[in-house]
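Supplied in C-alpha cells, the structure appears directly below.
Yeah, one chain of the complex is gone here, protein chain that is, but the others are all in their spots.
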Amino acid sequence: MTIKVEESNQTRSWACPEIVVAGLGQKLLFASREHKSAGTAVDIGGVKVGLLEVVVMAGPCSVESAGQILRIAQEVKQAGATILRGGAFKPRTSPYDFQGLGRVGLEYLRAASSETGLRVVTEVVDPRDVELVCEYADCLQIGSRNMQNYSLLREVGRSSRPVLLKRGMSASYREFLLAAEYIMAEGNDQVALCERGIISLSKELRFTLDLNAVPYLKAMTHLPVIVDPSHGTGSAPLVAAMSRAAIACGADGLILETHYSPEDSISDAAQTISTGEFARLMKVLAAVADAVGRKISLTLSP
Amino acid sequence: MTIKVEESNQTRSWACPEIVVAGLGQKLLFASREHKSAGTAVDIGGVKVGLLEVVVMAGPCSVESAGQILRIAQEVKQAGATILRGGAFKPRTSPYDFQGLGRVGLEYLRAASSETGLRVVTEVVDPRDVELVCEYADCLQIGSRNMQNYSLLREVGRSSRPVLLKRGMSASYREFLLAAEYIMAEGNDQVALCERGIISLSKELRFTLDLNAVPYLKAMTHLPVIVDPSHGTGSAPLVAAMSRAAIACGADGLILETHYSPEDSISDAAQTISTGEFARLMKVLAAVADAVGRKISLTLSP
Amino acid sequence: MTIKVEESNQTRSWACPEIVVAGLGQKLLFASREHKSAGTAVDIGGVKVGLLEVVVMAGPCSVESAGQILRIAQEVKQAGATILRGGAFKPRTSPYDFQGLGRVGLEYLRAASSETGLRVVTEVVDPRDVELVCEYADCLQIGSRNMQNYSLLREVGRSSRPVLLKRGMSASYREFLLAAEYIMAEGNDQVALCERGIISLSKELRFTLDLNAVPYLKAMTHLPVIVDPSHGTGSAPLVAAMSRAAIACGADGLILETHYSPEDSISDAAQTISTGEFARLMKVLAAVADAVGRKISLTLSP
Partner (left out) sequence: MTIKVEESNQTRSWACPEIVVAGLGQKLLFASREHKSAGTAVDIGGVKVGLLEVVVMAGPCSVESAGQILRIAQEVKQAGATILRGGAFKPRTSPYDFQGLGRVGLEYLRAASSETGLRVVTEVVDPRDVELVCEYADCLQIGSRNMQNYSLLREVGRSSRPVLLKRGMSASYREFLLAAEYIMAEGNDQVALCERGIISLSKELRFTLDLNAVPYLKAMTHLPVIVDPSHGTGSAPLVAAMSRAAIACGADGLILETHYSPEDSISDAAQTISTGEFARLMKVLAAVADAVGRKISLTLSP
C-alpha cells in the first residue's frame, strides 16, 4: 500500500510495509484512504469532527452528581468546548473502585446538555447497554480496554450513534484501524479515532502519548483523529503542552479531563486540569490552530 | 505486603512494592496468598489443577469440524492430555477472518469429550453467551483481549463453571490479579491464571512468553498458574523448549495448540505443533516434572 | 521532589515520585532545576540554545564527500538553519555497513562550516577520539547507543566543547538525566538534551518520538531540550508534523536529517527530508513558534 501525506500543499507518498505483510494479511475495506480519499466528517449532534475546525471535548472523568456535571458543563462551554465528556459506566482496574453512577449518570449528563447545548460523549462498556446509552448520548465512546472487545464493537456498529474509538494501550496502528473496521463493517461509518497514550518503557509517566499516531493515521485513513492528553500522559502538568502539540501535528480534536476542583475528583484527579486552566489553554490553542491553518470551534448552533 | 516463596523446603520473604503503592491503592481480597495461604485446586470436571500433578490441555486453535476435533482429541488423549482445548467463538483482529463455528463448534467439542472422556475448555467472548457455553464446557476461557472486559468477568464470576483467565498482552501482574479478583468478587473462586506471552521489544517473535510470571504469581496468589507456550511465542519450533521451562519453574499446567496436520489449521498454523510432536514432548515433560518433584497427570478417572 | 511547570505565566507544582524512590536513590546534583532554577543557554560557537529563539540544526546522516556536505550546508543555511549536522564516525548495527569517513569527514565538515558560517555538531563514539573531534566540531554529539557509555561521557565531560546528548532508545527520563549528570560531574555544564525516539510497541514505525519528554524534562532540568524527528520516527513523511508539534510543546531546538537528494543518501534515506521540504517547513515552524511565544533563529552572527 502506498500512503500519501499532505503537508503544506505538497504530497509525498510512502510505502507502508506492515499492513500488507503476508501472514498478517488483513486488509482494510471501509477505513482506508484507498477506499475513500476525502476526509470523513463525523457528525456529533450537529458538531462536525474532521473539518477545518478543531473540536474540543471537555468534562470530568466521572459524572458524580447533577450539580457537578452541570457546573463543569457551564464552565467548559464558557471557555469554548462544544462537547461534554463524563463517565457513567466506568471500567476500573479494581472491582472495589467506584464503577460510575450508571443510568442516573446518563440522566445527569443529558440534563447538563439540555441546559448548555453541549453535545454529550460517554462510554459504553457492555453490549447489553448500547441501546440505553444511545438514548442519552450524542456519541458512544469505546474505551481503551475494550478496543478489541469485538462483541461490543459490533453492537455499536449496528447503532445509530457516532463512535469515539479509543486506541488500546498497547495496540498497533494496524490493530486500531482494524477495530474501526469492525464497527464500519456493521454499517456505521461515523467513527472518530482517539489516541490516548500507550504503555511504554517510560516509567515516569503512567502512559506515553503517541502523537506520531496523528500524522500516521491521517495518512492511512479518512477518519478523523482526536487526541486525549489527559489519559495520554496521566499528568495534569503536561496536558497544556501536549494539547498544543496535538493541534500542531494535525489532530482534528481534543478530549480533556476538566473539573472545577481537580483534587476533589473521585477518579483521575492527577490528570485532570481545572476549568480555569482549561480557559487559559483554549486561548493558546486558538493561536496554534491558526499557525497550522485550522480554527478552534467555539460556537454551537442551537 | 511481604511475599513468601517456597523453594526446596526453604522459605524466603520479600517485599512487593507495587501492590501497596499509595495512589494505585487497590487491594486484593480473595486472590491473595494473604487471604488464603494454601494453594487452590481448581476442579475442571474432576481434573484438579494446582495439585502435585501438572495438567496438560491440548487441542486445535479452532474447532473446524466434528471429525477434526474428535481425531485430535483421540490423539492428544493417547499421549496423556486430560483436557481438550478448541475455539468455537474466536476473537480475531480482523472482522474478515474466520470467527469460529459458534454453537455448532460447542456441540462438536462436547461430542469429542463424550467419546474420549477429555474435559473441555473453550473461550467465551460475550456476556450474553456465558449461559450457552456453560452448557457445553467444563471450563470457561477468558481470552487475552478480554482480560479487562469487566462485564464479561462479572458474568463468568456468577456462573457455575471454573474459569481459565488469560493474561492481557500488556497487563502487569497486578492488573492480572485484579482481573481474577473481579471474577472472585462475584462468588466464583475457581480461577486458574494463564500466562500467554506479552507484547515486548523482541520484534522477532510475535509475543514474549514471560515465565517470570510463574514464580511471581505463585508467590502472590493461591490460584494455580498455567502456561501457554503456543500463543506465548507464536512459534511452533519454540514450544517444546518453553514447555520444559514452564514446568521447571513451577507451572501447574500447560495449554498447547496441537493438530494432526498443523499446516492445515485455519488459524494459528505457525504456532501449532503436531500430535506426533506432542506425544514425544510429553515424555520429556514427565522427566522434567520428576526433576522438580511434580508429576504429569496422564490418566482420567471416568 | 516537587516539580514546577510554567505554562502561560501560570506555575503549577507536582510531585515526581520516580526520582526520589527509595532503593533507586540516585540524586541529581548539577542537572536538576532545584540546583539551578534559571534555564541554561548552551553556547555552540556563539549560537545560544535554550533562549527565546528555537535553534534548527540540519544536514545529512553521513558526510559522504566534500561537495555533498558543502551543497547541503549552503541549502539549509539559505532556509534558516544555523547549525550543520553530519556524521563522520557512524555507529552502525552491522559491522558490514558504512562506518563513516572518520577524520576526512571531519575536515569536510569544517570546510563547509568555514564556507557558510554554520556551526558544526558531529558524533564522537570512542573516548580516544574526543580530542580529535574537538579540533573540528563546535559541539560533540553523544549518540543514543552511547548514552550509558560512561567512559565516553566522562571524557566529553572533561572537554572544552558543549555536548548534544541523545536519549538512549529505551532510557527512562531519570536515566537520561543521570547520563547528563555524568558529563556535568566532570565540570562541563554545557549539555543539551535530545529526544530522538524510543523503542515501543508501535510496530509500524522504527521508533516512537516521545514528545512528552519535552515538557517533562523542561520541568526537571534547566538544560535545553532538542528534538530529532528524523530518527524519532524513522519516516520522512512524519517529520514535518512532528517538528511542528515539538516546537508547540516547548522544544528549544530541532535536529533534522536533510539532503538535496534523500533517496541517494548512503544511510537513513527513509527518514531524510529534501532541502526543498526543509525550506517549506521552516516557514510553517516560524508561525508555530510565534503562536507559543518563541522565534526561529534564522541569522548567524559572523
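For reference, chains read A, B and C in written order, and residue numbers begin at 1 within each chain.
To be clear about the criterion, a residue touches a chain if its C-beta (ideal position, glycine included) is under 8 Å from a C-beta of that chain, and two chains touch if they have at least 3 such contacts.
On a predicted model such as this, the values are computed, not experimentally measured, just so you know.
Engineer: Out of C:107, C:126 or C:290, which residue would touch the omitted chain in the full complex?
Structural biologist: C:126
Engineer: May I ask which residue of B:41, B:284 or B:298 touches the chain that does not appear here?
Structural biologist: Only one of B:41, B:284 or B:298 touches the chain omitted from view, namely B:284.
Engineer: Touching the absent chain in the whole complex: find that residue among B:42, B:209 or B:226.
Structural biologist: B:209
Engineer: What is the set of chain C residues that contact the non-displayed chain in the whole complex?
Structural biologist: 23, 26-27, 29, 91-97, 125-128, 145-146, 148-152, 169-170, 175, 178, 181-182, 185, 199, 270
Engineer: With the missing chain put back, which residues of chain B would touch it? List them for me.
Structural biologist: That gives, for chain B, the contact residues 3, 5, 7-8, 10, 12, 14, 16, 18, 170-174, 198-205, 208-216, 219, 232-233, 235-238, 240-242, 244-250, 277, 280-281, 283-284, 287-288, 290-292.
Engineer: Quickly run down the residues of chain A that touch the omitted chain.
Structural biologist: Touch set of chain A with respect to the missing chain: 170, 199, 201, 203.
Heads up, the rule we're going with is that only the chains that are shown with their structure count from here on.
Engineer: If you take the mean of the Cα atoms for each chain, which one ends up farthest from chain C?
Structural biologist: The chain lying farthest from chain C is B.
Engineer: Please work out the Cα centroid separation of chain A and chain C, and write it as a whole number of Å.
Structural biologist: The answer is 32 Å.
Engineer: Tell me, which residues of chain B touch at least two other chains?
Structural biologist: Residues 170, 199 of chain B touch two or more partner chains.
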